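Only one structure is covered here, and it is reproduced in the block below.
Up next is subunit A:
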Amino acid sequence: MNEVVLEARGLTKHYRRGARAVEDVSLVLRRGRVTALVGESGSGKSTVAKLLARLVPATSGEILLRGEKPGRFREYCRSVQMIFQDPFASLNPVHRIRYTLTRPLKIHRRSETPEQLLEAVQLPADFLDRYPHELSGGQRQRVAIARALAAQPSVLLADEPVSMLDVSIRLGVLNLLRDLKERLHLAVLYITHDIASARYFADETFVMYGGQVVEGGDSETVTQHPAHPYTQLLIASAPDPDRPATSTPTPLGEPPSLGSPPDGCRFSPRCPQATPRCWTDAPPRCSLGDGHWAACWLYEEVVA
Partner candidate 1 sequence: MNAKTRAGLALLGFFGLIAVVGPWIAPYDPSAMGPDLLQPPSGAHWFGTTMTGQDVFSQVLVGTRGVLVVGLVAGVLATVLSIVIGVSAGFLGGAADELLSALSNIFLVVPALPLIIIVASFLPDSGDLLIAVVISLTAWAWGARVLRAQTLSLRNRDYVLAARATGERTWRLIVFEVLPNLTAVIASGFVGTVIFAVLLEITLSFIGVASISNWNWGTVLFWAQSNQALSQGAWWWFVPAGLCIAFLGTALALVNFGIDEYANPRLRSAGRGKVGFTPVERS
Partner candidate 2 sequence: MRFLLRRTVFYLVTAWAAITVNFLLPRLLPGDPVQAMITRFQGRLSGDAVQSLYVLFGLDQNTSVLEQYLSYWGNLLTGDLGLSFTFFPTPVSEVLGQSMPWTLGLMGVTTVISFGLGTVIGVYAGWRRGTWVDALVPVTTFFSAIPYFWLGLIAIAVFAVNWQVFPAAGGYPAGMEPGFSGEFAGAVLYHAVLPAVTIVVSSVAGWILGMRNMMVTVSAEDYVLVAHAKGLSQRRVMISYAARNAILPSVSGFALSLGFVVGGTLLVEMVFSYPGIGYVLFQGVNAKDYPLMQGVFLVVTLAVLVANLLADVGYLLLDPRTRREAW
């Protein structure tokens, strides 16, 4: 097994207005491995990224960097860097690319040049004197990746890195991330709402619903043999040319209110297989073998 770089234990975030955005999330990120965190809008997956980047303080739970409680933020962010979803918003419009790339090099006293950073993301050096508005979405996202690499981190938190990009260039950016992971031996957290890309890109996949992780395991198993009813619905709703068009059950209702989540299982109001017990008691984490698990009452017997 690869070395564990970043570990989250029982991360919980409740916002002041009462929204319970993230509830008891535990994750392990290993060097050279991509971990996907899949969920719909509002499932709390972006909050997990911000918690791990320490951009927002956690309500409870802890983060361990190489097995230790992290110290000052500057030291921490040298190892853990983040890529934001929207490359049109994550680069300051008033600064040239050169400024955006030089700052992290200075902050973390790295000897590389901004030219080398651009080269690493396969962009020409003359981009340095351009402004963000002169770049395309894909080029901007590459610049954002270069900025994250400047600190020479060991963990990259990629918050939906391709969802704002044209479909045609998504693969290019994902392949770039994979190359970088191989070359720099990075631990990557890949956050996405697209479970198909998780299968393609990630070694391990976690599924989030309503602020909680409901299923986890290696990507192949989770995407090919989903256990949790939510994961099954998620996969069924993704278009797949290989699958014959059958009538898939559509989930009822809307994503749960994080302000007052339902008692018991948070998915129970929409779950086609819900039993009375699901309405009242939160399900335990049931192991399905080979590291695959789901938080669902359906698999209680398997455990027992």
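The rule we apply is simple: contacts are C-beta pairs under 8 Å (C-beta built on N, C-alpha and C of every residue); 3 or more make two chains touch, one makes a residue touch a chain; residues count from 1.
Regarding selection, all candidates are chains of the complex that A comes from, given by their letters.
None of these values were measured; they are calculated from a predicted model.
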| item | value |
| --- | --- |
| Direct contact with subunit A in this complex, candidates 1 or 2 | 1 |
| Of all residues in subunit A, those that touch candidate 1 in their complex | 50, 53, 55, 73-74, 77-78, 81-82, 84-86, 89-95, 103-104, 107-108, 144, 147-148, 150-151 |
